[in-house]
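Every protein chain except one is present and positioned as in the full complex.
Letters A, B and C name the chains as they come in the text, with residue numbers starting at 1 for each one.
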Amino acid sequence: MITTAVAEREHYLNASYGIKSWLLTKDHKRIALLYLATITLFFFLGGAFATLIRIELLTPQGGLVSSETYNKLFTMHGVTMIFFFLIPSIPATLGNFFLPMMIGARDLAFPRINLLSWYLLVVGGLLALFAMLAGGVDTGWTFYTPYSTTYSNSWVIATALGIFVAGFSSILTGLNFIVTVHRMRAPGMTWFRMPLFIWSMYATSLIQVLGTPVLAVTLVLVFCERVFHIGIFDPALGGDPVLFQHLFWFYSHPAVYIMILPAMGVISEIISVFSRKPVFGYAFVAFSSVAIAVVGFLVWGHHLFVSTQSVYAGMVFSFLSYFVAIPSAIKVFNWTATLYKGSISYATPMLYAFGFIGLFTIGGLTGLFVASLGIDVHVTDTYFVIAHFHYIMVGGAIMAYMGGLHYWWPKMTGRMYPEGWARLSALVIFLGFNLTFFPQFILGYLGMPRRYHVYPDEFQVLHVLSTAGASVLAVGYLMPMIYFIWSLRYGAVAPANPWGATGLEWKTASPPPVENFEETPVVTHEAYDYSTVMGEVIEVG
Amino acid sequence: MKLASQAHVHAETLARREQFDTAEQQRDASTLGMWVFLITEIMFFGGMFLAYSVYRTFYPQVFAVASSSMNAVIGATNTGVLLCSSFTMVMAVRAAQLGQRKAIITFLILTLLLGLAFLGLKGYEWTLKFEEHHVPGPSFHLDGVDMQGPAQIFFSLYFAMTGLHALHMVVGVGILTWLLIATYKGKFTAEYMTPVDIAGLYWHFVDIIWIFLFPLLYLIDRHLK
Amino acid sequence: MTMSQQVEHVDSVTTYAVVWIVLLILTAATTAVAYVDLGAFSVVAALTIAVIKMLLVALFFMHLRRSTHLTRLVVLGGLVWLMILLMLSFADFMTRGWTGVPGR
Partner (left out) sequence: MGSLPLFPEQASTFAPEVDHLLYYLLAVAVFFTVAIFGAIFYFAIRYRRRSDRELPLVIHGGLTLEILWSVIPFGLTMVMFTWGASIFFNESRPPADALQIYVVGKQWMWKLQHLEGQREINELHIPLGRAVRLTMTSEDVIHSFFVPAFRTKEDVVPGRYSTTWFQPTKPGKYHLFCAEYCGTRHSGMIGWVYVMEPRDYENWLNGGAPSGSLADQGAKLFESLACSNCHKPDGSGRCPTLVGLYGKNVQLASGATVKADEGYIRESILQPTAKIVAGYQPLMPTFQGLVTEEGVLQLVEYIKSLGPQPGAPAGASVPVAAPNKR
């Protein structure tokens, strides 16, 4: 606000200065950057845990760390990556930044609650961090009772509390998005003119709002059981540990869709822009997001097939699980069909999108394996499941997150990233990822159980392959870290619309002004109408 | 430019925030936001209702005996107190709709007092539980059942459910106090009373939770006793 | 979309008072009915009364009867999701032991 001398245009980054202008900001764009910094930190922390795990697994006898430490490593890897990176990743950064802009709003409906959400994530993160530094937690990210309530001697309480607090961050973000989409759309921005990213963010928010409270109360009960020694899941009193699993997975299965739905939204945007065509079957892609969010709540019992859940419930949950496959398949087919007769650019975001579709296809198809009762009995709790969900969460969600970051980087920072390095990193990540996780499918079917510190010799070759892949993957993730920071200073200055995209976020300057738009936009076209932008000069950085 | 727009906003209405175009949009957004928040609360308590239902199905007799050991008079009285507070709360909202500042204050104070009365009775009831050894733990004992384990589960659920409900009441009391101060300062008018309105929604919701807790915890098969 | 909702309409004190009295009567009723042996219907009676009370509070005190379709949809959604949680969980708890094999 106190811009001076130079004729530099005022935008959200230079409108005010100082620590306070960031820590007390109510601007969704600045809050998005706060989130970006926070979750990047957690990503590298979780990555460090993963690195140690992979190094440890190079040898079957487990020489590097003790069993106790190993158990803490995979627990903290899971907790960090899931609750403090993946859940907030796309919604809280890209969603926070672009959801209001894409519907033509000046901000989210509740900017102060938005800031509060960030603080909650930070407080939750600090609690979890405290637990890790104080000695760590060894229950697995799943906190199964009675191990977590009675037998574990680690920092369960602080970690659970941290996740509980971070959960409210997630709930409030979802709430904010839902209200914003309902109440803050620009004139003419009807539901079926909304970009598909908004549809998927909306569906995600539904899950956050409906699912997270159940996790919260479950953690409260675990907390009470540990602290006050009351017994709700305690088998010694006649309690049922499987009830805990029902409650836990009621949230934690849909939570997978909190991670993947926003990714799908990002991919819809990227695929459209870089083939310069509207997404094939817009309505099907839009509704499939909502369908995934809804059906995703009906399938949690497929995590309990061998838990002593009743056989009949197992069958019901297996049956329902296949209904998630259909909307997922619809999306993949529609994205692929969008490419048909398009004008396909090989810009970095598009490479990530290609990678996403491929890896998500493999992740999704192996999901069919684990949803099938007969196969799941054999592969559940083995590396097959590990490989499957990493294909979804890393191959899917993180690929899309990286793609989205590259795609919107010019808008967020006003600078272009170096295209050559970026393409290289996309390739390295893709190859490293496959080398890391594909061997784990084989390991899993061979019977290698998950969470094993020491393992039989015959699995070593595949573990070594996996670790080799992980080191490639690590390089792939470090590269963007470096060139993104580099680009802030040395990157080419980004034009308002470098990709020839149609979304409202590209109709304003890069970086956007504090109020997002000089004047409230009026929407007259459906989404992805590229004839409207062909008149604009398109410069590709 | 930002200054200018802010000035413009302030000129139109004191209470409207800059991300909204109209006061009406703001009110709709706030109300919707509160309702969405309330469904998260449904799911939050829903987890405990599930645990309750499961164990009541497993151990019906134990639950009946344990429930009958509760003081139904306190429970019923507290239900009445909470319903009265809902009535005074809705009267406060009504007064706000009509812009009657003094009436808002009166009804808010009444609601606050009733809320505190509820919490007081609740606290008293809990101290009784300690005296009766009905608090889960090593010294737990419930007469009339052999299965002390499931009986402890009942009281674990009792403390968890009423505890979290009471916590919501405490938050509600905090909100009411804030409202009271804001009303006293004259922040609300007939045109702008959204905070009173949505605080009312919250208060009534907490009431509804209790409406279910009361029969489920206090009134299982009392005729057996 | 941004059309306003209930606020224009102010319910009368009588309406609120009547609802309040009915709520108190229902509380007395639910307490009384617990002392009567209705067998399995005890639960049904208790829950029916509770649901009626909930509806009274929601419709009148929370102004749900004058609210937008969207608000009603939100409430309905919350209740449906609660039912999903309860019913699918009970798909397990109710069918345990059907096979006659322990733990299956």
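Please note the rule applied: a contact is a pair of C-beta atoms (placed from the backbone, for glycine too) under 8 Å apart; a residue touches a chain by one contact, two chains touch by 3 or more.
Everything numeric in this text was worked out from a predicted model, so none of it was measured.
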### Message
Based on the whole assembly, the unshown chain contacts which displayed chains?
### Response
A, B, C
## Note on the structure
Full-complex touch with the removed chain, picking from A:Asp27, A:Asp107 or A:Asp138, is A:Asp138
## Note on the structure
Contacting the left-out chain: of A:Leu368, A:Met479 or A:Ala496, that is A:Leu368
### Task
Based on the whole complex, identify which of A:Phe44, A:Tyr119 or A:Tyr530 touches the chain you can't see.
A:Tyr530
## Note on the structure
From A:Trp421, A:Tyr452 or A:Trp486, the answer for touching the chain not displayed is A:Tyr452
### Query
Taking the full complex into account, what residues of chain C touch the chain not shown?
97, 99-104
### Task
Over the whole complex, note the residues of chain B touching the chain we left out.
58-59, 61, 145-147, 149
### Message
Give me the chain A residues in contact with the hidden chain, please.
### Response
62, 67-68, 71, 138, 140, 142, 144, 146-147, 150-152, 235-242, 275-278, 280-284, 305-308, 311, 314-315, 318-319, 322, 325-326, 329-330, 332-334, 336-337, 339-346, 354, 357-358, 361-362, 365-366, 368-369, 371-378, 380-382, 442, 445-447, 449-458, 460-462, 464, 500, 530-531, 534, 538, 540
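We take it that only the chains that are shown with their structure count from here on.
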### Task
Specify the contact topology among the chains shown, as one of line, ring, star, complete or other.
complete
#### Entry: Which of A-B and A-C has more C-beta contact pairs
A-B
#### Entry: CA centroid of chain B to CA centroid of chain C, Å
15
### Query
What is the distance, in whole Å, between the centres of chain A and chain B, each centre taken as the mean of its C-alpha atoms?
34
#### Entry: For chain B, residues contacting two or more additional chains
25, 28, 32, 36, 39, 42-43, 46-47, 50, 54
### Numbers and ranges of chain A residues touching at least 2 other chains
182-183, 210, 214, 243, 246, 250
#### Entry: Touch list for chain B against partner chain A, complex
1-3, 5, 17-21, 25, 28-29, 32-33, 36-37, 39-48, 50-51, 54-55, 58-59, 136-137, 147, 149-150, 152-153, 155-157, 159-160, 164
### Query
In their complex, what parts of chain C are in touch with chain B?
2-5, 7, 10-11, 13, 16-17, 19-20, 23-24, 27-28, 30-31, 34-37, 42, 46-47, 49-50, 53-54, 57-58, 60-62, 67-68, 70-71, 74-75, 77-79, 81-82, 85-86, 89-90, 93-94
### Task
Under the touch definition given earlier, write down the residues of chain B that touch chain C in their complex.
22, 24-25, 27-28, 31-32, 35-36, 38-39, 42-43, 46-47, 49-50, 53-54, 57, 72, 75-76, 79-80, 83-84, 86-87, 89-91, 94, 97-98, 193, 197, 200-201, 204-205, 207-208, 211-212, 214-216, 218-224
